[in-house]
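Of the protein chains in this complex, one is absent; all others appear in place.
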Amino acid sequence: MASINELTERIHADSSEEIVAEYLERITNSRLNAFITVSKESALLQAQEIDAKGHDGPLAGIPIAIKDNISTKGIMTTCASKILTGYIPPYDAHVIEKLKNAGAIIIGKTNMDEFAMGSSTETSFYGPTLNAWDMTRVPGGSSGGSAAAVAGGEAPLSLGSDTGGSVRCPASFCGVVGLKPTYGVISRYGLISYANSLEQIGPFASSVRDVATLFDVIAGHDPRDSTSVKREGNYSPALENDVNGLKIGIPEEYFGEGIDRNVEKSVRDAINTLEELGATSMEVKMPHTKYALSAYYIIAMSEASSNLARFDGMRYGLRTEDHDWHTTFSHVRADGFGDEVKRRILLGTYALSAGYLDKYYLKALKIRTLIKQDFERAFKDADVLIAPTMPYPAFKIGEKIDDPISLYLADVETVPINLAGVPSISLPCGFSGSLPIGMQVIGKHFDEAAILRTAYTFEENTDFHKEGS
Amino acid sequence: MYENPDGVMIGLEVHVQLNKLRTKVFCGCTTDYHNDPPNSHVCPVCLGLPGSLPVINKKAVEAAIKVGLALNCTIEEHTQFYRKNYYYPDLPKGFQITQYDFPISSGGYITIEGEDGEHRVGITRAHMEEDPGRLVHEGTIDKSKYTLIDYNRSGMALLEVVSDPDMRSPKEARRYLDKLRNILEYLDIFDGDLEGALRVDANISIMGGQRAEIKNISSHKGAERALLFEIVRQKNVLRRGGVVVQETRHFDEAREITLSMRSKEEAHDYRYFPEPDLVPLKISGWAPAIKAILPELPDARRLRFVEQYGITDDHAKALTSERKFAIFYEDVAKKVDPKMAAVWVCDVLKGELNYRDLPVEAFNKEHMLSVIYLLMNKKITEDGAVDIIRTLLDKGGTPDEVVKEKGLLKVEDDIVSTAAEEAIKENLQAVADYRAGKEKALNSLVGAVMKKTKGRADARTAREILLDKLG
Partner (left out) sequence: MIGKKDLEHIGWLARLELSEEDKEKYTPKLNSILDYFGEIDKADTEGVEPLYHVLPMNNVFREDVPTRSLSQEEALSNAPKNQDGFIKAPRMM
């Protein structure tokens, strides 16, 4: 898989148009179903323009795939839902503006779980995306299309969004690198909300260095997002091959029941490797981890039930036959949303409704406080935490889709990070048979530098990321 | 002491549009849309496009603090926004960003002229929220085949001022609304003349019964009418042995009645929760600085007018009850005798304007000064001055033109004197009656003088000259 540096050299030697055409060809010939929309014409046009005029941006002429819940002006954006059929945003998300300024070329919009609600990319209205390593398996989710595109060589870079693991999970299942930044570091302006207080846009690439380069481009303050922090992206200099003196915390709760033995072994081996390179490790206690999954789902569903109230078929999207307003509204939504989305809207509505707010929503937010405190305590001693990203490697398509709880349980390792708002990067650290295993390196608020350096050092000293699907 | 025989309790929820801001509350779209085509001043935020995010207009918060302070409220240390979840086509996100727990200000009061003198109406809270869009129905809401939506208004900054149920009659409710509007205009954050600037929901109960909430009231007069109707309705329910039920009623402005809106929608459950896209505000620290530059409010100005210009309290009250009038008066009073200005601005001009339903802008301040100068220099009579004011309002022009056209210049004293001599000669009987002690006989002589001068003589001068000549 070509890196940004290799591609940049090729663009200078040949042309961006050639590169873009190659990737477009691979997308066309692929069976992965990683894309919902391929923006062939605009991508080629943009590439020609860059070839003609030149561009000194860090991603000049380099194609990138964008998760279909990030608004792209002039390119259909559906959240993989029938309800947004034909919706063409009249504006660009903040990250898209930043990518365009950096010279990147948007080659298409990637498949995902409908409204980012899922961990397998099976709930898409546009059909499931397949895992490049084993096409009978899921690529993870909800940003499955973005991870599969990178793993399948259909895009060198991509963006996803991570509400409860939706970048890290597919990164882990597809054997690529994916970063969930600290809450507030990347503007959410233009990201179609699933659960506002939890989610961040995150970059995918096949190496830590490329993830850092992309992260530098898209991070930074945006006055249009009130939760955006005043920090600019400049993380690439943190990429030193050096973990000497690094203190790694191992949260034992993340290695408990339900973890695949190969996964556990790979992650523990990875920690050993880092120790051999000069890091030290210690156990840390995160006693409230067991409540994280419920708290996460209650908060996410509650916020989602309100976020998705705007899809009424009036200003955009699907419109069914007119009756009176309330009936039409109910029909549009009954027809436009899939089962999992409906389940989450119903449960979120319930959790916020009179008589249940304290029992569910408020209780979940109190647990969120406890989870955040768990991390604060752990980070008093440790510089980074290392844990499996997912409890097991990619599962079979259809294996869990009819059992919501078993599907939710897959997120047990990723959701606490979103509840605490801390950054985490998932990178390949081993294999279970032919399937990649990912580990996550978790950092303190705004300490992306530490997790990038740890991940980079691991990558420089191992070969897992070089294996192709 | 007002007895309140029907046990009327009225509380008002007033939605005030902060329409003097330049932009909406959560986005940079202009507030200046009133004459423009529908959906021409909207953006991803106020149109509720997926992925858009709100950012609070700082000036809107400052305006809210101003109002809170002017209504004697406490500005809270911690304030934040919530989502109120309900569905209506004018609401582009399927929820309204508003305040719930932790409103920006609470616990104030307004003093009004009540049924029994000064009366305090408590202000429960004044909180910020966003305005929905505007719906247009073909014909009436219940008959229209479809609904048209214009989102230009969507996202305008609103302040919802909630009163305690302290008003005891529809008249007090109207006075409360007048006073509130007046205070808002003094603060220069609000133009009450713009469409939709002030909307009222009223809660009313009688005899300690359940309250009805009346929606869709768009004027102060409408509020009074709706409440008057509602008292009669509730009394009739009780008289028939019924029970007033708690419900929402719709005011039909044309028919001046309230209609029950009972439906499935009544089962509201707004599922309030903190807006995750906005962070909390800690702005009580701004209050002292804003308080320091708060403009003079109606009650203070009224006291100052009495003190500074020596006018009566009644005049001062009437003049300050509308900000524009107070400014008009003060500009005039600074240049002429302020007491005389009070009479002419308050008693004459205001009456003529009210009669014609015209705002104070309809009369030129310089013209008022000219009229008063003419009077002070005894160039015209008081009747002539009234004539000038009426003519200017009805036909336009300048005071000089009206004086010339209508020949209103007051006649000189020697002409009055000649007319008086003629009147005495021609009305010997009246002279005799007067001399016999019939004071009233003098009036007919004055009348004769006025007739001879075609009304241009000053009646008082004519009287004096007659008295002089009659010895």
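The first chain written gets the first letter, and so on, giving A and B; residue counts start at 1 in each chain.
The definition used in the following text is that contacts are C-beta pairs under 8 Å (C-beta built on N, C-alpha and C of every residue); 3 or more make two chains touch, one makes a residue touch a chain.
Note that the structure is a prediction, hence the values are computed from the model and not measured.
Counted over the whole complex, the shown chains touched by the missing one are A, B.
For the options A:Lys40, A:Arg343 or A:Arg377, the residue in contact with the chain missing from this view is A:Arg343. Summary of contacts with the chain left out: across A:Ser15, A:Asn262, A:Thr280 or A:Ser294, the touching residue is A:Ser294.
Of the candidate positions B:Val14, B:Ala60 or B:Val416, contact with the hidden chain is made by B:Ala60. For chain A, the residues touching the chain absent from view are 86-88, 90-91, 183-184, 197, 223, 226-227, 229, 288, 290-291, 294-295, 297-298, 305, 309, 312-319, 322-331, 333-334, 337, 339, 342-343, 345-347, 349-350, 353, 360, 362-370, 372, 404-405, 408, 419-421, 445.
Residues 21-23, 27-30, 37-44, 47, 55-61, 87, 89, 135-137, 141-142, 144-151, 264, 267, 269, 271, 274, 276, 278-283 of chain B touch the missing chain (whole complex, contact as defined above).
The working rule: only the chains that are shown with their structure count from here on.
Centre-to-centre spacing of chain A and chain B amounts to 56 Å, using the average Cα coordinate of each chain. Contact residues on chain A toward chain B in their complex (touch as defined above): 69-71, 77, 79, 84, 87, 89-91, 93, 188-193, 195-197, 223-227, 302-303, 305-306, 308-312, 314-316, 322, 325-326, 329, 349, 352-354, 357, 361. Those residues of chain B whose C-beta lies close enough to touch chain A in the complex are 44, 47-56, 83, 85, 87-89, 92-95, 146-147, 149, 265, 269, 271, 273, 276-279.
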